[in-house]
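The complex appears here without one of its protein chains, the remainder shown in place.
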Amino acid sequence: MELDSLYQEVILDHYRSPHHKGLSANKDIQVHHNNPSCGDEVTLNLSMKGGVVTDLTWDGVGCSISMASTSVMSDLLVGKGYKDAMNILDNFVELMQSKGQSVGDESILEDAVAFAGVSKFPARIKCALLGWMAFKDASSQVMQ
Amino acid sequence: MELDSLYQEVILDHYRSPHHKGLSANKDIQVHHNNPSCGDEVTLNLSMKGGVVTDLTWDGVGCSISMASTSVMSDLLVGKGYKDAMNILDNFVELMQSKGQSVGDESILEDAVAFAGVSKFPARIKCALLGWMAFKDASSQVMQ
Amino acid sequence: MSIDLSSCKKDFPIFERKVRGGNSLIYLDSGATSQKPNSVIEAESNFYRTVNAAVHRGAHLLAEEASEAYESAREKVAAFIGARSNEVIFSKSATESLNIIAYSFGNPDSRINIKAGDQIVVTEMEHHANLIPWQQLAKRTGAELRWLSVTADGRIDLTNLDQVITKKTKIVAITHQSNVLGSILPVETIVKASRAVGALVVLDACQSAPHFALDVKKLDIDFLAFSGHKTLGPTGIGVLWGKFDLLEKLEPSLFGGSMVDSVTMESATWAATPRKFEAGVPNMAQAVGLSAAIDYLNHIGMHNIAQHEQDLTSYLLKGIVGISGVKVIGPVDMKDRGGVVSFTVEGVHPHDVGQVLDQYGIAVRTGHHCAWPLMRKLNLVGTTRASLYLYNSKSDVDSLLESIEKVKSYFKVSK
Partner (left out) sequence: MSIDLSSCKKDFPIFERKVRGGNSLIYLDSGATSQKPNSVIEAESNFYRTVNAAVHRGAHLLAEEASEAYESAREKVAAFIGARSNEVIFSKSATESLNIIAYSFGNPDSRINIKAGDQIVVTEMEHHANLIPWQQLAKRTGAELRWLSVTADGRIDLTNLDQVITKKTKIVAITHQSNVLGSILPVETIVKASRAVGALVVLDACQSAPHFALDVKKLDIDFLAFSGHKTLGPTGIGVLWGKFDLLEKLEPSLFGGSMVDSVTMESATWAATPRKFEAGVPNMAQAVGLSAAIDYLNHIGMHNIAQHEQDLTSYLLKGIVGISGVKVIGPVDMKDRGGVVSFTVEGVHPHDVGQVLDQYGIAVRTGHHCAWPLMRKLNLVGTTRASLYLYNSKSDVDSLLESIEKVKSYFKVSK
């Protein structure tokens, strides 16, 4: 069924048991992003040291796609340098805009390739990007 | 030609040589009415005594229909009592709204039946009524 | 079903298309926007094909015919809500209608206006369109915004009515029917309380005018707004009704051509109501389309439409309360409620509920429904909302109920 391409098992697993959820006490910066058209919200705590993501925790409410995507992203980006992280992010954004034409580069995106199917559902792309945009905002502020 | 039913000779005559045009020095009241959609304007001086129109003069700029109608109206209403004048006015308004179905009651409207054709041209009805509405406004203020 | 409107569906060409998964369209999102019958689509097209011209401005035949069509539409709308036609203003949407009132009341040149210390009252279940314009008006003028609360069962809390509506209250702006909960507000009681203190009443009829007969005189209100696009009409057209004497006292809020009496470089004076509120070349084809929509509604009969929706809603509620893990947000009885049914599915986010329903061709709305304060109050992140109209049927409701079960199994909801 078409739906299964959207709701990959990886996504539903992360939705049910999100990683890095729960805000850490320490952070360099906190950002809050939301999606006014559907009400999804993410708060993200980020710590970086020497341009490397040392800690990334979050809290939020939202649909399976937005929550799972933030969870997968956290796994992926902790320990990455800023440039590397931006590269992964750009890759993910490209995948989202691929209208179902790309399966994603697993060597870069790892579990996040599970979101490839989202690109066929235009209304859900902003769900998948919510946490990523919050990270982009936070990390660029830290790097300034 | 259809146009001739609009531009009766009487109308064109009054347009070229309007009656009662030129504001009198004395008046009980002066009103100014205009037609914002086409810019036609009429200023009307009215004097009444014992409920009878003793003097009615006007000035204005506008199309043949609005100017001629005000001219014909002045002829008609000077010397008339308020009730009588309102009856004539109501008759004229009714004629204007008749969509070409009425020829007008000549015993009441006299020369003003020449405007019967205007009722077939919806955009011109407000031209024909401009002076009359000014009179209605002025006389009802005097009568208060 | 006691009223059979099943023959209507064929008048709406959109139902000929297939949607996701090759399914027929089951449209349960009329609360957001309604579908359009052929007669409305054609009325708008025919305007362009046969009489298109700028109204009130030309000496030529097309302009005359266009003006006639536009003004007839005004009369049609007036009759639809029991008003006089010179009290009906065409806007682009209910949102614009409500903003017009708020701006006009905020203009100190208006002979009735809002000043510092005045109070404006709304309810906690307002759509943003009947909340933010008043927040902004309060902010601009120094007035105070107050509100009637929502009870746990989705009704307006009237227990503190006379503490909320006080002698300082100048405007009470309420929705006729909640676009989230489906509850119909006790307008009579609120009008009475408003009249007692001399406050004016603004009614947001977006979710009522399309669904049941209403009469502004019987409602004894002062202003009313609704949208064409939720009333089988075109997009881009809304209605603002106000009592003539009140409209005459208000300054307009949109400035430009066709709304003036006289203009110099320094200043301008206004045409009579309703013209002064309609600056610019109006949305003529859309007004004509709305007129055709009202013809269509009148032809079926607003009472039949209301009855049909009552029957369907009652059927839907009966079915949905029986599904475990599903909770209706709003009244579950039929007393004072319309055909808007919001619900949540335990463990599944509304957006995901909507996605699965979409897979079966069912179009619903999910999220906060532009009533964010209400969501916060009810401690919800959002709901899934099914909203019914004349073209819906019992079988649409059956499909919805079955598909909710599929949502549960897809997301492995254990209950």
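Read from first to last, the chains carry the letters A, B and C; within each, the first residue is number 1.
Rule of thumb we're sticking to: a contact is a pair of C-beta atoms (placed from the backbone, for glycine too) under 8 Å apart; a residue touches a chain by one contact, two chains touch by 3 or more.
Fair warning: this is a prediction, and the values are worked out from it, not measured in the lab.
Across the whole complex, the hidden chain's contacts among the shown chains comprise A, B, C. From the options C:M284, C:I300, C:L388 or C:I404, the residue with contact to the chain not on display is C:M284.
Interface note: of C:Q163, C:T264 or C:S414, the residue touching the hidden chain in the full complex is C:T264. Touch with the chain omitted from the figure is made, among A:P36, A:G79 or A:G100, by A:P36.
With the whole complex as reference, residues 34, 36-37, 121-123 of chain A touch the missing chain. By the touch rule set out above, chain B reaches the unshown chain at residues 1-3, 6-7, 12, 37-40, 61-65, 121, 124, 127.
Chain C residues in contact with the hidden partner, per the touch definition given at the top, are 13-14, 17, 19-20, 25, 27, 29, 32-33, 35-36, 40-42, 44-45, 48-50, 52-54, 57-63, 92-96, 98-99, 102, 124, 127-129, 131-133, 135-136, 139, 145, 147, 227, 229, 234-237, 254-258, 260, 262-268, 279-286, 351, 354-355, 357-358, 362-367, 370, 372-373, 376.
Basically, only the chains that are shown with their structure count from here on.
Distance from the chain A centre to the chain C centre is 37 Å, each centre being the mean of its Cα atoms. For the pair chain A and chain B, the distance between C-alpha centroids works out to 76 Å. Chain B and chain C have Cα centroids lying 45 Å from one another. Across the assembly, chain B contributes no residue that touches 2 or more other chains.
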